[in-house]
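What follows is a single structure, and I will ask about it in a moment.
As you look at this complex, bear in mind that one protein chain is not there, while each of the others sits in place.
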């Protein structure tokens, strides 16, 4: 068993989903570990992770629009508004999705399903540099 | 430390929660690993996993009905509708629950609480064969 750990940076250009599947797969290959689990951890409270449909962009557009309707920017109930109308929605959207994802792999390849991709979901409207810790555990 | 990995198939007969606790427990026993973590990974984007109350079926019925009200089939906002009115809701429901779950174990037994079970949650209305990767990490 061995552990390999790196931090990757994801550049975002406003709210939306950014696919990072290839970067995660590359870290697994680079680790030289054949079989195990890769953990992906988002070090932020205003963006999150999700494994989602990566074939047809309309699925992600509908997902993002649905969540915007549930957690609208500028909701007058919110008191935590120092960073603007997208501040509190970004935290709630993060809490409803995931800070960490784990994906199994074998023969050095991710065991994702045919339609699955790993996405960083930026919830802020302005560009950000996001740090994601990738930890490979296996043998 | 060692890694054991298998893929199990879960047959679903329409939307709802299907308990897989016993199958996960069996994989842990079969691995011969005494103590560690078992990761359960759903290889699909229209079903998901959840650890939930497994004693009284009314809790699951209420959960499913609540989520149906939040993400109604046929919502006219949706554009990703090629596979029918339950297509986009199935993706959103998946994103709100979990693709992967991890459960600790000791002495070869899952450390679930008294009322917890592991469920595959089918979000499509038609029957499916669902692949779930079970990865046992431990010593």
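A and B are the chain letters, set down in written order, and residue numbers restart from 1 in every chain.
The criterion applied here is as follows: a contact is a pair of C-beta atoms (placed from the backbone, for glycine too) under 8 Å apart; a residue touches a chain by one contact, two chains touch by 3 or more.
All values reported here derive from a predicted model rather than from experimental measurement.
Undergrad: Tell me, which residues in chain A touch the chain that this view leaves out?
TA: Within chain A, the residues touching the omitted chain are 1-3, 5, 7, 39, 41-45, 70-71, 75, 77-80, 82, 88, 91-92, 94-96, 98-100, 102, 131, 133, 135, 137.
Undergrad: Using the document's contact rule, name the residues of chain B that touch the chain not shown here.
TA: Residues 1, 35-37, 50-53, 56, 58-59, 61-63, 65-66, 69-70, 96-98, 101-104, 106, 111-113, 115-116, 137-139 of chain B touch the chain absent from view.
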